[in-house]
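Left out: one protein chain. Kept in place: all the others.
For chain A:
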Amino acid sequence: MLGSLIIVFREVIEAGLVIGIVLAATRGIAGRGWWVAGGIAAGVTGAAIAAAFAGALSTAFSGNGQDIFSASILCVAVLMLAWHVIWMARHGRELAQEMKQMGAAVSSGSRSLGAMATVVAVAVLREGMEVVLFLYGIAVSAHVGAFSLLSGGLLGVLGGAALSYALYRGLIIIPLRHLFAVTNILVSILAAGMASQAAALLASDDLIPALGYDIWDTSWLLPDGSLAGRTAKALAGYTDRPTGIQILVWGLTLVCLLVTERFVRTRPHPSTSP
């Protein structure tokens, strides 16, 4: 039971951290609960479908199908996160002001919500596929102990969900006028991490140059396999022995996002459309 709890918990945390940040970053936008829930539902459905085709997926693209699939959906998530950062740069201040005045969710921001729901769906799909295959494998194997393994899996889901809720609660303690500045940085780091993970997947299949291996080794300090290491990976794309391309893509994505955000935010814009 403990084994399956840990396996499921690990995956749920990784998706849950993303959801926690998305929830904090979209605070005050009307209807975001439905969008995020829709993203989770789409992610679970997608995970089930992807799991059903896992065999076909792994043989696609001369055996690199899984990696190319993961890298592609990560790139979609990066684009959506970038969209959100830029949208927030334009509307974040109005949003915070409206929230202060009305004290509740007021603004309509369904475009940004659509982007963030996609991010949630991708995070759930990516981690969920493994969970679905794992739990399905237990469910069909009728050996004794399947029940305890399944309940372990369920506890893992609940534990991961509780942790992402805790992250969300922790983030929204931040005063409103600083909240979106903080979440924008978190979202930018999240995007950089996802972009570098996509690069790592493609480089591992020799589809793009790795630009050097083991640029540093911090496995003595924060190993990839540890829970803290996996958390850092989900939040920021951490890896204990990165390739050159990972560092390059990470830095480029982050700098591009922060510079664009600053550029959009400081430029006066007459339009008030969403």
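Criterion: a contact is a pair of C-beta atoms (placed from the backbone, for glycine too) under 8 Å apart; a residue touches a chain by one contact, two chains touch by 3 or more; residues count from 1.
The working rule: contacts and distances are computed from a predicted model.
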The hidden chain: which UniProt name fits, "Tetratricopeptide repeat-containing protein", "ATP-binding cassette domain-containing protein", "Cupredoxin domain-containing protein" or "Spore germination protein KB"? "Cupredoxin domain-containing protein"
Touch assignment to the omitted chain, from A:72, A:148, A:204 or A:218, lands on A:204
Touch rule applied to chain A and the missing chain gives residues 3, 7, 54-55, 58-59, 63, 66-67, 129-130, 133-134, 136-137, 141, 200, 202, 204-209, 213-214, 219, 223-225, 239, 241, 248-249, 252, 255-256, 259, 263
